[in-house]
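Missing here: one protein chain of the complex. Every other protein chain is in place.
Moving on to subunit A:
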Amino acid sequence: MLKPMNIEATDTGKTHRWGVLVVEDDSRARAFFEASVQRSASLFWLGSAGTVHEALAWMAQATIIPDVLLVDLGMPDGSGLDVIREAVARFPGCEPLVISVFGDEENVLASIEAGAVGYIHKDAAPEDIAQTIVEMKAGASPISPMIARRVLAKYRSLQLAGTLAAAPPEAALGNTTTAPSLLSAREHEVLTLIARGFSYAEIARLKGLSVHTVQTHIKNLYGKLAVHSKSEAVFEATRLGLLSHPG
């Protein structure tokens, strides 16, 4: 099912062009995404996979690191979450986006915790899809008020438990020692406004920030959520005796 890669795309265009890999079981959707990517001057088409298995095989043999990964969660032979995890582990520069029909919080949050940096709507217009990808590479991350609300609720419960900062398993991960505080005050402020329905532009105006700064806050937050979910898993595993205590 692998499509041939569009190799010429890399050296045309003055700005940097991002290579896109699509993992999607619906062939019409694949074609739609391919068309959207091909039409954009900032993107080039790396290929697509119709099953989890194909996607993992593609990544195992990849010669070109994908800059962007579009993943549908509901695959015939497994979950797109596995593809996201593998991609993030294998290619640190790769930024996965989840293809979602509804942008519903359950799936989106699960994807973000697996390492995705955002999501795109399946029913978006073709030019919107390319634009979302480019904006994401420029530092933006879409977030819905429902997801913001959910993240805030989670943050509140974590604060209540007060376990995050003190959790020793952070050390076991080595590179995740920066995780202690999930939300900075500014991030919290931005999230609260998003949960109340304000757009990035409105928030930027209200808070005297640039839109880009607002977007960066959200993207950073996504990264923290992924890291936090990892440390949480390690903490749980240590607690359950699956891992030996680092100390």
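The criterion applied here is as follows: a contact is a pair of C-beta atoms (placed from the backbone, for glycine too) under 8 Å apart; a residue touches a chain by one contact, two chains touch by 3 or more; residues count from 1.
Criterion: contacts and distances are computed from a predicted model.
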item: Which of "Cell division topological specificity factor MinE", "histidine kinase", "FAD-binding molybdopterin dehydrogenase" or "ABC transporter permease" matches, in UniProt, the chain that is not displayed; value: "histidine kinase"
item: Selected residue (touches chain absent from view) among A:Q38, A:S79, A:Q131 or A:S144; value: A:S144
item: Among A:G50, A:G80, A:G103 or A:G118, residue touching the chain not depicted; value: A:G103
item: Touching residues on subunit A - with respect to the absent chain; value: 102-105, 123-125, 128, 144-146, 149-150, 194-199, 202
